[in-house]
Every structure is written in structure tokens, then in C-alpha cells.
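All protein chains but one are shown in place.
Read from first to last, the chains carry the letters A and B; within each, the first residue is number 1.
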Amino acid sequence: MYDLFSNLILGFSVAMTPANLGFALVGCLVGTLIGVLPGIGPVATVAMLLPLTFYLEPVSGLIMLAGIFYGAQYGGSTTAILVNLPGETSSVVTCIDGHQMAKQGRAGAALAIAALGSFFAGCVSTLLIALFSPPLAKVGQSFGAPEYFSLMVLGLIAAVVLAHGSIVKAVAMVIFGLLLGLVGTDGNTGGQRFTFGLITLADGIGFVPVAIGVFGVGEIIANLVRGEEQRSLVQAKITRLWPTKEEFKLAWPATLRGTALGSILGVLPGGGATLSSFAAYAFEKKIARDPSRFGRGAIEGVAGPESANNAGAQTSFIPMLTLGLPGNAVMALMIGALTIHGIQPGPQVMTERPALFWGMVASMWIGNLMLLVINLPLIGIWVQLLKVPYRVLYLAILLFCAIGVYTVSNNTLDVIITAMFGVLGYIFIKFECEPAPMLLGFVLGPLMEENLRRAMRISGGDPMIFVNRPISLGLLVAAAVLLVIVMLPAIRAKREEAFQEG
Amino acid sequence: MTNSGMDTSPVPPRGQFFLRANVLAGLMFIALAVLGLWLSRNYPVGTALRMGTGYVPRLLCWIMGGLGVVVMVQEFVASDGNILTGEALLWRPLVFVPLSIVIFALTIERLGVVIATVLLIVIGALAGRGMRALEVAITAVLLAALTVGIFVWGLALTIPVWPEW
Partner (left out) sequence: MLENRIAALRRKQGHALQFKLVRTPGPFIQSPNENKRLQRGQGAYRGENDMKRIRPALLIAFCLVLAAEAYGQAPYPNKPIKVIVPYAPGGLTDVVARYFTEQVRRILGQAVYVENKPGASGIIAIEEMARARPDGYTLMIGNISTNGLTPVLLAKKMKIDYDRDVQIIARLADVPVFFLATTTDFPPKTFAEFLAYAKANPGKVRFGSAGAGSYQQINTEVLAKRAGGLEMVHIPFKEGGSGILHDLGNGDIHVTWFNVTNPVGMIKAGRVRPLVVAAPQRLAQYPDVPTIAEAGFPGIKAAQWVAAFAPAATPPEIVELLHDAFAKAAASPEMNDIFQKGGMIAPPPGTLADARNWLRGEMTMWRQVAEEINLRLED
């Protein structure tokens, strides 16, 4: 305990130098801005600032880049709630209930809960990094291709839970998502699927164009068709900017659960953090007393996923700091930044350079605090922004969508795809088909295929590998149980109908 | 005046069947499945053990089409879905919003982001109603400036600002 104490003191002394505080602030501000802007993510900015870090102290460079990364998680919820625009995978589920809350005049409450939940999750996960990095890294390491596959099977079944309408339609949407995910090159045979001979499609359709198209542009078209451009976006009077006591009571357990889920999933490299917000949403919906509230502005539907994605973002540092394993592109860039200073991330960093490690940890907590302080007052400004007449606002949203998608990989085809999915998104709204299950299928499909294939190669073609390994088996069992739970109400309802008629 | 659109009054099952949201959804799934099957008509399918390029896509297309049929049948039997109103006939947003984005995509690299932005705003404005020219012009200039300010100067992203000289 004394060790931890002295380490923390060391860390704070490093993190609280004026220079490092300044870098943290810059990182958080830039990160928030990037998170708010749809499409563009922390990767581009971190990559661009990378050479700059050569001239800084290693810990300062890391502090700034890290601030950009988790700052973006805070900002991403803003557009999701206000204009139904997810910038990253993790904000998609926030759109579902968050935007509904905004439409009911509770935008302030939604934004506040998102910020508070994210802060709580940030604190907890920072603590986890400080105390439990090595064992958590081990958890991450124990996941191989079979475990990932089983996790994703579980995720797909949870996708059906995400929908609040007809289950059949939700499953069909998931399958459509899977098909979209298949676009590209078949990893097994090298054949092209649905690529129309375009080489830019050879690696598949990007997530950002689809998400922004279906959610953002589709919503714009729907609003215009409904003739809402004479109004402002939010119809109901905005009563208060802060959540009510009732809302707090509902939200804080969801925050706890989301944090727990996100912390675990975040250590899984390559796709773990993606799932965390979806998993948190599905979980909240399943254990809620009145699941029909979800999709209509249930505050747990914002609190849970937001905490989960922030926790996931922070804990994704763990494999990077302890083993030098990057869980995502930003982590890879940070490893690059460290390498250039001659520091190779690994267990030796904690012992050889405690100032670096603990300085980073302390700065994460400071950064989260800064983000809370930045984001809470901004809520008032955002809510004022909503009052701009829609006929002007929608043009701005449209523009930011188009630019945001373009900046992801400077690819004009992506932007055209966004337009196409905008039309599709409108059709989905009209035909009452849920886009969220489709997006989850879209994300999980290629990952599942890749992991399935690799698992089979590792096992030499033996499908028993999925049940021979304990974690994988556990996940598959959970998936089966969830499937039964999902089908059960439908079965029970059918039986009741039969009873009544018979 | 504005009808937000969902007419939920009870309607005899067969009446306006094809205007029901669920039926159209089912038809959409079937149509997408057919499209998928047609696009993949030449992919080698292989067997379950040695899957070809087309095995999984075609399988999924069949399943999705099947589910589309199920949705339609459910609607036929239960008749509890909503009827679409004729707002779908309003074509301006449906055409001009995607068009504005497509034009933006086609022009941004050749003409720079400033011109592409202006084009997007002008065409996007056609999607709405009651936009005055002055409003559109001011919005276009403001947003173009904002774009350059935030993305090019602020975030130093590599977006062409002006046309290639």
C-alpha cells in the first residue's frame, strides 16, 4: 500500500507540472473537438502530432496524445445525443436513447449523465490501471481467436436484444449487416465479393460512412420530409439542464455496470472496446424492469454505454503499457512515439521508468477531471445551438457529415457511400427497421469470419476448439442462454395466444 | 397542418396492404436478397467443408429473403402494423440531400473544399423549402470559412482547399 502511495505521489508530481498540465489541457480540448465532429476520430490527429512529440519529453507527449484519445470519447456522445450522429462505433448506441431524450427536451440531462458517467468510468479505470495492470493484461492475453469468435456470437445475439420492435425484422437487419460486412475480399479464397471491380472496396465498406449515412443523413432526410425545417430541432421546451433525482437514481447503477463491462472488454485488443457500449446497452435493456422504455429515452441507455466506452478506452492502455501490444491504432501510434524516445513499452517500464508510468496514470485522472470541467458548461452552449432554426442547422450538419467522412481516409468513394446509405437510412426509418442491429452485424461479421477462420487453422480444422477452451465454452453457453431468454417471451406469447383461442 | 405521419386507426386487413410499413420492409428484404443473389451469381460456392467465395453470402441472402417473407406473412395475419402515408412522395429531400453529398464528393479533390462546400450548401438548400437566397449565401460563406478554419487550420488535416492550380 505504501508503494502505491509513493508511486501516486511521484505520478502527480510529474503530471502537475505546468507544462504537463498544459499538454493535458490541449489534448483534452482537441480531443473534445474531434469527438464532437462526426467522422473524424482521434487517429488522424494523433498521427499528425506524432512527429511533434519527438521534441517533447516522452511523458509530455504521451499525456497530450492520451488526452486527445479519451477526450474524443467524451465528445462523441455530444453529436450522438444532439443530432443522432455517431462519430465512432462506440457512440452508435448512445444515439438510440440519447437522441430520443433530446427530442423530448431532456438533452441537457442526457449530456450531463454522459459526462458524469464518463468521468466516473474514467476514474475507476484509471484506478484499475494503477492497481491491476498485470493481471488485467493477462486476461487480455488469454483471449485468442476462438474466444473472440464466441464473444462475437454472444454479441450478435445481443444485437437482437438491441431492437425494440419486431424480432424477425431485427434478425433480418442483422443479416443485412453481416452481408454488408462481407463486401470486400474473401480472406480464404481471395475472391472479390460485391466489390463491383472497385479496388477501394476490396477491403470492405468503412464503418464511418455507413453509420453517418444511416443515422445522420437518414435522419436529415426524414426531418425534411416531415417538413420540420421551419422549426428548431428540439420541439419540447427544455426544462432543465441537469438530470432529475429520479434520473440519477436510475442512472448510477447503469454507470457502475457499464464501467465494469467496459473495463473488462477494453483490455481485449482489436475489437473489445467496440463491443463495450453495445454490450452495456443490451445488458441494461435486458435487466431493466420495463424494457419498453428503451428506444424512447431511457436514461440507462445513455449512462451504461457512455461509461462503458470510456472505461474501455482507458483500459485499452493496459496491454500497451504492460506488454507493448497495441489494442487499436492510437495505441500503436503511442508506441511509435515512445519508441522514438528509445522507450519500449513493456513490464520494464514500470520498474525502469516509474516517473513515466505513474505520471501517465496520474495525468489520466487529471485529464478526466479537465474533460468534465470542459464538457459540463458546454452543455448550455450545445442546447442553445439546438435552437438554431433547422432549415439552417441541417445544412451545417450535412456539411460536417460529408467532410467528416472524407477526412477519415481522404476517400471520395466513402462520401458517396454515405449519400447512398442516407437514402437507405430514410427507407429504414419509414419501414420501421432498426439500424442499430444492422450496424452491429456489420461490425461483427468480418471479425467473426476472420476469427472463425483463424481458430480453425489453429486447431487444424477441428471445430471442438471452441468448446475445449474454457473461456470460449463459457461465452458460447452464455450466448445459448441469452438466445433462450430472447426467444422465451415470444414463445410464451404464442402459447398464450394459443390458449386464448383454444 | 403538419402530419407527422403515422395513421394508426384500425383498417381492414386487406385494405392498403401494400402500404403497410412491415410489408414494405419485408419486400425490401426480399429485394435486397434478390439483388445479393444476382450480384453473386458467378461466385464459386463450394461445399460446407471447402467454402467458396459465394457460400456465405448466398446463404445469408436466402435467410434474409426468407425472413422478409416471414415479416410479410406476419403482417398479413396480424395486421397490426402502421400504414405509410404519402409523404414518401416528397422527393426533394430524397433527391437533393444525397445529391449534395455526392457533388461534394466529386468536387472536393478537384475543386477544393471551399467550392465543394458552397456547392453542397446550395444544392442541399434545394432540399428544403422556403430558403431565401440571401440566407443560403450567408450560410455557405460562413460554413466554408468555418470548415477551413476548423479542419484545415485548426486540425491541420490534409484537405485540398482550392482547386489544383
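By definition in this document, a residue touches a chain if its C-beta (ideal position, glycine included) is under 8 Å from a C-beta of that chain, and two chains touch if they have at least 3 such contacts.
Keep in mind it's a predicted model, so treat the numbers as computed, not measured.
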Partner chains on view for the chain not depicted: A, B
Contact with the hidden chain, among A:Thr32, A:Ser166, A:Thr322 or A:Thr418, goes to A:Thr322
Among A:Ala279, A:Ile335, A:Leu356 or A:Leu475, the residue in touch with the chain that has been omitted: A:Ile335
Could you tell me which of A:Gly39, A:Gly304, A:Pro345 or A:Gly359 touches the chain that is not displayed? A:Pro345
Touching residues on chain A - with respect to the absent chain: 43-44, 46-47, 50-51, 54, 141-145, 185, 187-191, 199-200, 202-203, 227, 269-270, 319, 322-327, 329-333, 335-336, 339-342, 344-349, 409-411, 450, 454, 457-458, 460
Interface with the undisplayed chain - residues on chain B: 1-3, 85-87, 89-90, 92, 111, 115, 118, 122, 125-126, 129-137, 158, 162-165
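By our rule, only the chains that are shown with their structure count from here on.
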Could you give the separation in Å between the centres of chain A and chain B, each centre being the mean of its C-alpha atoms? 23
List the residues on chain B that touch chain A in their complex, please. 2, 4-5, 21-22, 24-25, 28-29, 32, 36, 39-40, 43-44, 51-54, 56-57, 60-61, 63-64, 67-68, 70-71, 74, 81-82, 84, 87-88, 90, 92-94, 97-102, 104-106, 108-109, 113, 117, 120-121, 124-125, 127-131, 135, 139, 143, 147, 150-151, 154-159
For a test of understanding, state which residues of chain A touch chain B in their complex under the given definition. 30, 33-34, 37, 40, 44-45, 48, 166, 168-169, 171-172, 175-176, 178-179, 182, 186, 188-189, 191-194, 217, 220-221, 224-230, 391-392, 394-396, 398-399, 401-403, 406-407, 410, 412-413, 415-416, 418-420, 422-423, 426-427, 430-433, 449
